[in-house]
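Data block below; observations after.
In this view, the complex is presented without one of its protein chains, the others remaining in place.
Now for subunit A:
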Amino acid sequence: MDADCVLLLPGVCQVLLDSGRSLPDDTTLEKLLDWLTGITEADKEGSLLEVHPCLLEFISFVVCKTSSDPSVISFTLKLCGLMGATEDGFKRLQESSVLDLAFSRQHWHEAGLWEDPCIRIGWIQGLRSMLLHSKALSFFVQADLTAQLLQLQTDTSLFVASAANQMLAHILLFFQPVMSAGCNTIGKKHWEDKRTQASIIGPGVTMDTSEDYDAVLAVTSKYLQESLVPKENTQFHQSLQTLKLLGLLLAQARPPLRDQLLQTAADPLEEVVTAGCSQLTLPLMDVVLAAYSSSTGEGVPDQHVARLLSSMLTMSKPADLIQAAAALLSRGHPDSVHAAQAVRILLLPLDLITGQALLGTNTAADKHRFSMVDQLKSKTSCISMICVCLTNTPQISLMPADLLPCPSASIVTAVLSLLRICSGDSSSSPAGCPEVFRNVISSGKVQKSALEALTGLSSSPGVKGMLIEVLAVLIEYLNHPDSDPIVLHKSYQAVVQWLSVCVDLSFTTDKLQQDLVEVVKKRVCDMRWEVRDSTVEFLGKLAGVLVSAKVAPDTSEVLLGGCCSASLLREALQDPESYVRASAISALAQTLAHSWQQGAAPTQQQTDIVSRLLEILSQDTEGFARRAVVQYFIAWFSSRSSSTSRSPSTSTCSTSPLLMNSVSTVLSLGSADLDWEVKVHTLELAELLLDEAFLGHRGYRKGSDTHLALPHPYAVVSDQTCTLHTHNRKRTEGMDSDLAIRLKTLVEQGVFSVLLSGLVDCDRPVSLKACQLLIKFRETVCPVSIEAPEETVAEVSCELPGWGWGQDISKTLGMTMSDQAKVADIAANGAHVFDSEDCKENVNKGGDSVCVRVCEVLRSLGLDAKLDILIQSSDHVHNSPLSLLQDILTAGAAHSHPDTQPGQEVIVDCY
């Protein structure tokens, strides 16, 4: 524990004792407990109570003084459990007679506090933390707490009930006996204790633990037997909770415990399955599956459990049946027989509604057919069942063929038929169930599920040939006047997904292409911004898919039949909604990516786009669009860099003046932007320029993790690094001379200014990124390890404006340099001002501007110290334990002396 915190801890305990209501806020106690939990975990000796006696005094006092605030009592119970988690701590608490009182339900009940759920939560969580060793288990059993805990399982508070279940599962699983190697009987088991294994290996302790454990198991088993089956309608809650407990236990129980649990629960479980209570279907399925998978893990599945599983898949209520089948598939199908059965169940509603005969002609085998049709006639259950089925279709279609009653293509056909029915066209489903049609027509929920299913089904085997049919339905949806924005969005997603799988455009027809063009043209002008945005995003994704699939360059144009997505996107740059403008910019970047990679000279259209983008960057009131503009140039610059590296011959034409001029403007506008993310992206663009200028140069590494990459000045340099440097030196000998030129170029491009302005930005992510880049810059141009940089390099200067960031940098330079007493004449001027031909002209124009040498600035800014601070994040100071303890003390003091509090009472309202 931090020495400062040690000093404050007694005072904090005192504040908590005095009144919990003076706490800074409702999170304080939880944060305090988090901190103490961390310390306890690190304290292997368990000596925390000894080292900090105030903690024990605090616990004893609160436990006895029931008048404390309930939240403080709850915290104390949790703390008490935490301290008792080690045997030493437990012993100390017991010696102080704290435990009996703290975990006595009667005690809190008599004080009228048990009604408060936070006390019950504290009680459970305290016990949960403590029950990590055999002594705690003995205490738990002797105090007869199992029954009380079981009672809390059906508590009125969801949180208490869930915590009680977790706690019961913890006891039975944590202390569960393990079979000795070669032993199969429970009599020869030994006891496992994860923390204090050494202390309970002795036969006496083993026996104690065994007895205690058996006692808990006996009470719990009896409870399981009695409460699994709901006696009346009102007892569903208890059965539900008991099933959840059993599910938790069976998921992790090992053989002796698992066998015992199964033996205990077998009959009641069968009874519950037979009773067919809909509310219990899912937890029941969880239990059966957990039992099944744990029993199959050791070879032959337990016949009884297998029978239960089969019964679950033959339940009489169709809705329950669907739920059970879906649960079986989602938890990984246990065996082919049951999986095939589940598949048939899940495909049945789709088969019935669409009449697609997914289950073959032998439909007599599906005895649920009639009840299912009946159920489908009710709108609510029809929608709910069909949605569950649809959600599972992609997974079903990927299952081994022998488990499927039909090829995947038939499932796709059925989903397409359903989509048609939903939009009012049942002509493709003559064998379907017309009485059910009215339930799904115009149902947004079914449409969304079906479109999602269709998207998922695109990767199923043997379905690529269905592209035309799929596109036809999707275009119909995109065209439908009543389609809501989410349905349209999902339709676009499905189109992109299917096209990304089936990139061969011969699968499509001219008519389809034309239809797609028409609908996109229509939707890009939709009244709703959500629809316009999805359309614009679609155009970008389509281009992205086709580029990544390496198909012909103009495929997207071909697909869109010359509708010219770029011109549609250009239009969208004027959209009144900033989200749409931003999407249009990103989509343009994706659309033009191919031509950039080819290094083609920019067309007039591209030039126009660039001017419009720069206009957006300088004038748009919303950050989203401005961020997208900077990212557009990042994408352009990167694609150009990658194409240069791949093919040097194209580098000349790819280094278009349009791009380079724009980049300078972007840097200057972006660094002065009001949005932090625009500034971060601008720094990313600056980093690309640095990469291009310095890559291959000594000391320069690509990537932004500069802090880790930088070798410590006194670090041992590995052989590998030396070799690399030697090699670089040889290769870069000729390059040293042009380092100054490169540096000058960067300054002229505005890269250095961007980095400096970023460094003093009020948004930490911006200044952190800038600081990292400046260190990288410094290590390349004038590393600290070299006494003086090359003269030509040292001479390169830049201009610091006399306002804003320039002023801040000047101040920093003045301070750090005067502190270090490096240069005597700097203190007076605040910066090392000198005459330089390069920036003299500008300085004269700017009035207050000053010229400084780049290397001097880089070496004098105290970048490493600044990085250390920035890397700590804004939370470092405010949310440190010390800050928390100080806040508690201050709030306590303010509460006890209300006069010291400024103004009126601070009421927690909203934010």
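Here is the rule we go by: a contact is a pair of C-beta atoms (placed from the backbone, for glycine too) under 8 Å apart; a residue touches a chain by one contact, two chains touch by 3 or more; residues count from 1.
The definition used in the following text is that contacts and distances are computed from a predicted model.
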Hidden subunit of the complex - UniProt protein name among "Integrator complex subunit 11", "GPI-anchor transamidase component GPAA1", "Symplekin" or "Signal recognition particle 14 kDa protein": "Integrator complex subunit 11"
Chain not shown: contacting residue from A:A3, A:A42, A:M527 or A:L674: A:L674
Full-complex contact with the absent chain, from A:D2, A:D25 or A:D335: A:D25
Which residue of A:S534, A:S565, A:S639 or A:Q749 touches the chain not shown here: A:S534
Where the unshown chain meets subunit A, residue by residue: 21, 24-28, 30-31, 116-118, 156-160, 162, 282-283, 327, 330, 379-380, 384, 387-388, 445, 448, 485-486, 489, 530, 533-534, 579, 621-624, 627, 674, 676-677, 762-765, 803-805, 807, 865, 868-869, 871-879, 882-884, 886-887, 890-891, 893-894, 900-904, 906-911
